[in-house]
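Below is one structure; the comments refer to it alone.
A single protein chain has been removed from this complex, and every other one stays in its place.
Moving on, here comes chain A:
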Amino acid sequence: MSARLLVRALRDPDEVAALDADGWNALIAMARAERLIGTLALRIGERPVPPAVGAILADARLDAAREARQALWEADRAAEALAGLDVPVVLLKGTAYAAAGLRAGQGRFIGDLDILVPRDAMDRVERALIGAGWEWVKDDPYDDAYYRRWMHELPPMIHAARDRMIDVHHTVLPLTARQTPDAAAMIAQAVPLTNELSMLSPEDRLCHAAAHLLADGDLAGGLRNLWDIYCLLDGVDGTALEARAAHHGLLSHVRQARRLAMALYGEGRDEGARLTLRDRIVKARLLARDGWGRERRGLLRFAFYLRSHWLRMPPAMLARHLFTKWRKGHRPV
């Protein structure tokens, strides 16, 4: 069994009418593991389901509503902390989708608060957040130095009283990645949400989501990110998107993300249509989840884990980094 069951239920929620108890158990376990249970609950909506499922989906809807409420409150607190700096603050990912009421935000699990600020304002932003009660999570000097020198974000901080994390980005990919998206242009084109907060333009939202899914990380939890992309594609002009993606050096990533999103979630489409060999490998990785919620295809996942590091760093740097982490006792699982 693969996560195709989950993909089909999201694509066409009417299909769940045919599920038996085993099918429901598998679907719920997968959706929870992929953090898509809230999205699934909202997609299924008022369709008739067995009472045991109805209760689970009602719980998921309540959790999703709380997620959104908490996320917006965190954004409000960050806006308050940064209000005096006169720095543009751009909300990213789940919090932005929830704040703007986008379809991608409906039922979405929202973990940390992600914000984008200009790189030359990072020091001031950091001081203001620490002054407002956020503190460092990582106490390892190597990790801290690594983040500051090579990453696209500050080391993660957590709020001492509210126990919520914030990731402060100055661009959308690590500085060591091969692509260098134009973060200044993203901030310049951002769309206002409130007096203090804004979000990326529709095209930049897709560029960011595609970069996050395909140029960074090992695709763990990728079905959720791909669902974001599918929802964000709705209403975006294809030509404007291609031009923007090309400007950021992300054209191939955005195209691949679009092919995969339409192949998996697009309504009335043949799943295999017009996918390249590479697309099919990514798709196999995305679907590597069984009816108990376990990850499958260990070798393929390990290959993507290696790839995520390869994408992030030139070879000599990668070797040095892995050696340092190894000495500290870190082992890939």
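Convention: a contact is a pair of C-beta atoms (placed from the backbone, for glycine too) under 8 Å apart; a residue touches a chain by one contact, two chains touch by 3 or more; residues count from 1.
The definition used in the following text is that contacts and distances are computed from a predicted model.
According to UniProt, the chain absent from the figure is "HPr kinase", selected among "Serine phosphatase RsbU (Regulator of sigma subunit)", "HPr kinase", "ABC transporter ATP-binding protein" or "Beta-ketoacyl synthase-like N-terminal domain-containing protein". Considering the whole complex, the residue from A:A17, A:A52 or A:A240 that touches the absent chain is A:A52. What chain A contributes to its contact with the hidden chain is residues 21-22, 24-25, 28-29, 32-33, 50, 52-53, 55-56, 59, 62-63, 66, 69, 292-294.
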